[in-house]
Each structure stands twice: as C-alpha cells, then as structure tokens.
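The block that comes next holds chain A.
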Amino acid sequence: GCGGDSGNDDGKITMGFAQVGAESGWRTANTKDIQEAAKAAGIELKFSDAQQKQENQIKAIRSYIAQKVDIIAFSPVVESGWDQVLKEAKDAEIPVILTDRAVDSQDTSLYETFIGSDFVLEGKKAGEWLVADAKAAPGPVNVIQLEGNTGSAPANDRKAGFAEAIKADPKIKIVASQDAEFTRAKGKEVMEALFKAHPEANVLYAHNDDMGLGAIEAIEAAGKKPGVDIKIITVDAVKDGMTALADGKINFIVECSPLLGNQLMDLAKQVLDGKEVPKRVLTEETTFTQEQAKAALPDRKY
Partner candidate 1 sequence: MNRFSTLTRHRLFWPAAALVLLLCSNLFFSADFFAIRLQDGHLYGSLIDILRGSTPLVLVALGMTLVIATAGIDLSVGSVIAIVGAVACLRISNLPDQNSVGGVLAAVGVALGVALVLGLWNGILVAVVGIQPIIATLILLVGGRGIAQLITDGQIINVRSDPYRTIGAGYWLTIPVAVIIAAVVVAATVLFTRRTALGLLIESVGSSPTASRLAGIQARRLTLIVYVFAAFCAGVAGLIISSNISSADGNNAGNLIELDAILAVVIGGTALTGGRFSIAGSVLGAVLIQALNVTIYTTGIPNNVTLLFKAVVVVVLCLAQSPAFRAKVFRGRRRKSVEVAA
Partner candidate 2 sequence: MGERAPILEMLGVGKVFPGVVALADVDFRLFPGEVHALMGENGAGKSTLIKVLTGVYDIDAGSIRLSDEDVRFTGPLQAQRAGISTVYQEVNLCPNLSVAENVFIGREPRTLGMIGWRQMRRRSAELLRGLDLDLDVTALLGSYSIAIQQMVAIARAVDISAKVLILDEPTSSLDASEVDQLFRVMRRLKSEGLAIVFVSHFLDQVYEIADRMTVLRNGRRVGEYTVADLPQSQLVSAMIGKDLAVLEELEEQEKPSVAALEQGKPVIAATDVARTGAIEPFSLTIHQGEVVGLAGLLGSGRTELARLLFGADKADQGSFTVAGEPVTMRGPRTAMDHGVAFCSENRRTEGVVGELTVRENIILALQAARGWSRPIPRSRQDELVEKYIAALDIRPANPDSQVRNLSGGNQQKVLLARWLITEPKLLIVDEPTRGIDVGAKAEIQKLLAQLSGDGMAVLFISAELEEVLRLSHKIAVLRDRRLVEQLDNTDEVDVDRILATIASGTTTGAGE
C-alpha cells in the first residue's frame, strides 16, 4: 500500500473507474451507484466506458496512471490478460481494486482487493434452493436453463455452480439449456420454443431476471401459471424481478447486487489509509423467497 499523500494536493481522493460498458440495466445501475457513492464519499471519480472492449479498458487504465489518480477501480471485461497493465499501475504505486468480476492473475499482489459477487456461488445458491425444494416433489424435476451470452463469465459460472449443486439430487435434470443473451426479448423467444419442445419441464432457471421476465410472458401465453406450473429461479434481484417474485410469478431469486458503490468507496479509503484489507470482499448479497421479496420490495432502489 501507499499513503494518501500521492496525487492531488487538495487532499481529495481521485479514483479512476473503468467500466465495462452499458450492456445491461444491471450494469448501468452499477455505474450509477458507484457515481453516487463517490459523490457521497467526497471522492472525485473519473469514469470511462470501455464499450465492452478490453483494449479500451487497458487504455483507460493507462490514462489514469498517466493522470496520476490516487486509486484505480475497474470491472474487467475478461478475466485474463491484465498482468501487464496491472504491473504498470503497481510500478506507479497506484493501488487497484477490482469490482464485479475477478481476474485470473497468478500474482495477486497486482491488485489490492476484489469486491463483487461470486457467480459460481450464485449458481450454487440457486441449485441448492432447487434441491431443497425438490425434496417434496413426487416426480422428476426437469429444468430448462436460459443462459447468458455464450462465453461470458456470469453465464459460465452460474451454469457451473448450478450444475454442481443439483448433482445432489438425481431427480433433477436439465432438459434444455440455451443462450438467451441476458435479454427479455430473447428470454421470451427462447422460452416459447423450449417450452413447446419440452412440455415435461417444470422448472426454469434463468441466469438473470430479465430473461426470466421474458420467459414468464411465454409461459403465460402458453396458458400455464408461472411460479406454480413452472417454478422459476433467477439471479440478480432487480426491481422488476422482485416485483414478479412478490407477485408469485418467480419462486426464488439469488441476489447479485450492482450496488457496491459504498463498499467500494470504503475499501478505497481503507486502502489509501494503508489499512490491511481482505483480498476478496463479497458484496452484501442475499437470496429472496417470495415472502422476503414482499418485505424487501418497498425499499428496493433498483
């Protein structure tokens, strides 16, 4: 670590934040929260949008280094390929905090800490709920899975975590699993087709709320009751998802909160104050059942 004396003379902390892009509502909420938290914490935020391109993010980080910001935070587009630029930051004695997504660097001294969710764990939580829920089920449990963009880290991990958890019960089987690109429109379209091809399905697991919400429309159009005929598990817990959960259309949501701004700012201050911070900070996240959702919904910001 290094002292808070580096950088601007006015004593105000400057943070460079390199965001992935604005590919989803989740992401923009994340951006907004960080911006607001920075303002509240009196930290000057330099923000850049990489438009989903790793090279742009690297560029942005380099420019932060050149501008001698006090601390850099970023959500990596990809897990790998960061060693070089992180080393540059380290050489410039600028601490780096990773948000939301991890990197796979061997050398963990390259960054101070990671704050974000564990996608595998999210998948696991979803799977565990299903395993518990399926205990009561008389027959086989056939799951349709709506995946996020092929190749993206949340899709990979939420799929893997879920698969691992449902191993516990041989009754549970994934009968179909297709890419629905994290969007509502695709969720609806894919679910329409999968539902007809697999009428035996009775559970839907969607990698995010939006796909689940789209799928609900498809299920309703098919004359079935979402949440009853088809149990639905999703990840994220955005407001729309929570509303559906409270309405009984979704059965279980694993939270993946974009609201890590305050935690990030606290961590930043700690790091700059030279305090020891844990290498990995998980965002304060929980899971919601329908009852919990009803309770939590009123003060849901996002």
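One rule holds for everything that comes next: a residue touches a chain if its C-beta (ideal position, glycine included) is under 8 Å from a C-beta of that chain, and two chains touch if they have at least 3 such contacts; residues count from 1.
Basis for inclusion: all candidates are chains of the complex that A comes from, given by their letters.
Note that the structure is predicted; figures quoted are calculated from it, not measured.
Chemist: Okay, in this complex, which of 1 or 2 is up against chain A?
Modeler: 1
Chemist: Under the definition above, what is the set of chain A residues touching candidate 1 in their complex?
Modeler: 22-25, 27-29, 31-32, 147, 150-151, 176-179, 181-185, 188-190, 192-194, 196-197, 210, 213-214, 217, 221-223, 240
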